[in-house]
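What follows is a set of notes on a single structure, which appears directly below.
Missing here is one protein chain; the remaining ones are kept as they sit in the complex.
Each chain gets a letter, A and B, in the order it is written, and its residues are counted from 1.
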Amino acid sequence: MSSNVIPVPVGQTEARPWVDELHQWLTTVDHKRLGILYIASALLFLMIGGVEALIIRIQLMHSHNNFVSPEVFNRMFTMHGTTMIFFVAMPVLFGFANYLVPLMIGARDMAFPRLNAFSFWLSFLGGLLLYFSFLGGSGLYGAGNAPDVGWWSYAPLGARAFSPGHSSDYWTLALLVSGFGSIGTAINIIATILCLRCPGMKLNRMPLLVWMNLVMAGMVLLAITPLSAAQIMLLIDRYLGGHFFDTQAGGSAVLWMHFFWIFGHPEVYILIIPCFAFMSEIIPVFSRKPIFGYPVMVAATVCIAFVSMSVWAHHMFTIGMNSYANSFFTLTTMAVGVPTGIKIFNWIGTIWGGRIQFKTAMLFSIGFLFQFLIAGLTGIMMAASPFDWQLSLSYFVVAHFHYVIVGGILFALFGAFYYWYPKMTGRMLGERLGKWHFWLFLIGFHLTFDVMHIPGILGMPRRIYTYESGRGWDTLNFIISIGAFIQALAILVFVANLVISYFKGARAGNDPWDAWTLEWSISSPPPAYNFATVPTVASRRPLWDLKHPEDPDSRYE
Amino acid sequence: MSATTAPFPNAAENWDLPSRGKVAMACLIIAESAIFTIFVVAYLFYLGKSTPGPTPSQVLETPIFYTICLLSSSLTIHLAAKFLARGIIFAFLGLWLLTIALGGLFLFGTAMEWHRLIYEHGLTISTNLFGTTYYSLVGLHAFHVTAGLIMLAIVAVFGRAGRVGMKQSYHIEVLAMYWHFVDAVWIVVFTVVYVLGR
Partner (left out) sequence: MLARRTKSNLCRGWQIALLVFWSVSALRAAEADATPGHGTNIFSPASTPAKSIFDLSVFVLAITGIIFLVVFGLLLYSVVRFRGRAADGGREPAQVYGSMQIELAWTIIPILIVVVLFLATARVIHAVQDAPEPAGALDVIAIGHQYWWEFRYPKLGIVTANELHIPVSDHDHPTPTFLQLLSVDTDHSFWVPELAGKTDLIPNHPNRLWMDPQRTGIFLGQCAQYCGVQHAKMLLRVSVDGPEDFASWVHAQQKPAAEDAGAIAGRRVFERNACMNCHAVGGTSADGRFGPDLTHLMSRATIAAGAAENTHDNLRLWIQNPSAIKPGSLMPAMKLSDADLDAVVNYMETLH
């Protein structure tokens, strides 16, 4: 069950030894605290990954720059990518899932609280292991270094022959360890959703956030494991003399690519689907209407999950597959755009006819819609494999995926922060600072990532520590770097907001947004046991029914 | 507002949800199946591509006896769980120990085969592609058998101490699911390595 400690409500502090408090946090099995731990650790790694990005952007500000050496640059982009995907995006989404799913289904905790804690600490340990490589990576000379093989560690670059020492092993082990943590969390999420829903909450009455986390968790089971398998094979190659990816012995570098992308593509859907979940909760509340097309949204999400398992080789259009394979993956990649587009239309349908409140959470959501649309369209461009033969491995694709991850995922996450921070802490995040955060970040984001498409079109490949002048890339890169600093400034404003509001923010009360799902029926922050009595629901918006007894949802759905 | 949603009439006549242990084990099995699938794919992909060294048809001997051992252990564990559900502890324990013995026998057979392959045919994990994929796949499976045996042994110890009864029946069933999974994987591995692969 949940922890045996009732968190002291904000403002009523007794003198509490900080060691005691720390111990509570380190040994907690309460889903809410674990959720906050996940989020906090993700924010920490976000800062570190962000610094790595800034180092990259300073180096690329003009051609033939030597702010950092090529070795350091290559480590920076490797660590930046690995950190952001595995130690920022996944943990923060698991953190929100952990926090919200039990609350939204009327449960007292996750199905397996101790497994939950174990999974978090595995994930955190993975992050520490990755960064320990800066100290222990070389293994030969006593001076450490971090992995520099890119976040995909393509074979044979990841083999012993081309990556001596242990830097590559830290990459492998860190991901293996945190991968097991992810699988534990996924199992927990599925068991919780299938087994612990409160009475009346049939599957077709669950909030969309719950549905989407269920789908995401299912994908984690099937997508993370191929990476784990491939990494075990890599370790066998590196330490036991195996030949899985040893091209000199007849092994196949392409096989690594297939295994990696069978993980890699579903992984990005694993990252975006919880963000769809946030949008599906936030946009209705700030449009004052239910989500448009709930069953279609569920069906589209499930459809995306399935189809996304069949598109992976669109990351491999340049490796020389035959024309039939290229055509197949072109078709499936374009096809996955259909359910994704449907979701965008449904969100617009939700806004349509509503009464929009432009709170910061909604500003970020609107930004998400606009940017995710563009990101999806540049994805369709690259789905056309011949076009991808030019765009792949260039700054165009870097722009595309940052458009999804920063313009889509991060914007949705910011929305989620502004929306649920009051529930988690009992205080509202400042709207004024929030708007500064939004506009600064929007400007910085577009400055960087709109412009970044152009060097790609002009032939600039990715993962280069410097470039020739005279190719038209100089001014563009300079502008891109300026945008990066503006985004960094915006993040600082955000962090300031998080901290200041914790102490000085307006009290939130149970339900500051006049929302409709179960988490808003209890105090902010919730008591350790969540619900004094297990709720019973009769529709998709139980609080709407309570607030509008003359016109309950249960009459219509 | 301390609330809860007011109960609605007709809200939850029969609120019966699946139980979390079996759901969780099913999820674990799905995840593990994906890992095994990748190793099987690698094995199949590299069939016939080894340049030096022994090939499967040259060195592999079909382990019929040990396969029968492992597959029968599925039957014994199933019966053991059934007896436990009915409270017949003595039968449960006997069948449980038999399961462990059969599983242990299977591992012994694997060890014997590996010994033969290494010392008589010089096939190791680093010899060629076949060696790498064979030892990895069979080894991954043997690792899962070992993990299963450890868990079965722990239950056996508790059982001997009289602490396993009908109330633990559900947990035993969950563990038995894992063991059945391990056997099912062996059927696939056996087919791929000893039937298709030669």
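Convention: a contact is a pair of C-beta atoms (placed from the backbone, for glycine too) under 8 Å apart; a residue touches a chain by one contact, two chains touch by 3 or more.
Note that the structure is predicted; figures quoted are calculated from it, not measured.
The chain left out here touches which displayed chains?
Output: missing chain touches A.
Among A:Leu26, A:Ile348 or A:Val499, which residue is in touch with the absent chain?
Residue touching the absent chain, from the options given: A:Ile348.
Looking beyond the chains shown, say which of A:Ile380, A:Ala506 or A:Val534 touches the absent one.
Among A:Ile380, A:Ala506 or A:Val534, only A:Ile380 touches the chain that is not shown.
If I consider the whole complex, including the chain that's not displayed, which of A:Ala146, A:Val254 or A:Ala538 touches that chain?
Checking each option in A:Ala146, A:Val254 or A:Ala538, the one touching the absent chain turns out to be A:Val254.
Among A:Gly241, A:Gly459 or A:Pro527, choose the residue that contacts the chain missing from this document, as touch is defined above.
Of the listed residues, the one touching the omitted chain is A:Gly459.
Give me the chain A residues in contact with the hidden chain, please.
69-71, 74, 148, 150, 154-157, 162, 247-248, 250-254, 287-290, 292-296, 318-320, 322-323, 326-327, 330-331, 334-335, 337-338, 341-342, 344-346, 348-349, 351-358, 363, 366, 369-370, 373-374, 377-378, 380-381, 383-394, 442-443, 446, 450-451, 454-455, 457-468, 470-476, 479, 548, 551, 553, 556-557
Please note the rule applied: only the chains that are shown with their structure count from here on.
If you average the Cα atoms of chain A and of chain B to get two centres, how far apart are those centres in Å?
Whole-Å distance between the two chain centres: 34.
State the interface residues of chain A toward chain B in the complex, per the touch definition above.
111-112, 183, 186-188, 190-192, 194-197, 199-200, 221-226, 228-230, 232-233, 236-237, 240-244, 249-252, 255, 259, 262, 510-511, 518, 521-523, 531-538, 542-543, 545-546, 554
Inside the complex, what are the residues of chain B that reach chain A?
Checking each residue of chain B against chain A gives 1-8, 10-12, 15, 17-20, 23-24, 27-28, 30-32, 34-35, 37-39, 42, 45-46, 49-51, 124-126, 128-129, 132-133, 136, 140.
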